[in-house]
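A single protein chain has been omitted; all remaining protein chains appear in their positions.
Our next item is chain A:
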Amino acid sequence: MNWQFACNKAEIPEGGMKEMRIGEIPVLLLRAEGEVFAIPPLCPHMEEPLVNGMCDGTTLICIKHLWQWDLRDGSPAGDAEIGLLKYPLQEDADGGIQIMVETELRYEYQK
């Protein structure tokens, strides 16, 4: 189990998103209210790319059907029926973002 360097925090503007791969695994990084989060890139509802969505504070909103989650704990809000999966993430002293990606996180319906 290893932490892997993803990017520098400064590469993601406040409210912005960055798509990337850690090895073969696609990850979406988001920066909201100063904190960076790492999640699977597709909406757990209809697999809409969440990079098309929007952040309102720490609330992530999918553009397709407006499902919402609190990025801090992944909890669903509004119409969302299931929570958001998150990859463990840590920030080093130099602003480097490291993610723990052992296996690809998949929602129940994808298994």
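In this section, a contact is a pair of C-beta atoms (placed from the backbone, for glycine too) under 8 Å apart; a residue touches a chain by one contact, two chains touch by 3 or more; residues count from 1.
Following the convention adopted for this analysis, contacts and distances are computed from a predicted model.
One chain of this complex is left out of the view, and of "Choline trimethylamine-lyase", "2Fe-2S iron-sulfur cluster binding domain-containing protein", "4-hydroxyphenylacetate decarboxylase activating enzyme" or "Sarcosine oxidase subunit alpha", the protein name its UniProt record gives is "2Fe-2S iron-sulfur cluster binding domain-containing protein".
Interface note for the absent chain: among A:Ile12, A:Leu30 or A:Ile61, the touching residue is A:Ile61.
Touching residues on chain A toward the chain that is not drawn are 46, 52, 54, 56, 61, 63, 65-66, 68, 78-79, 81, 109.
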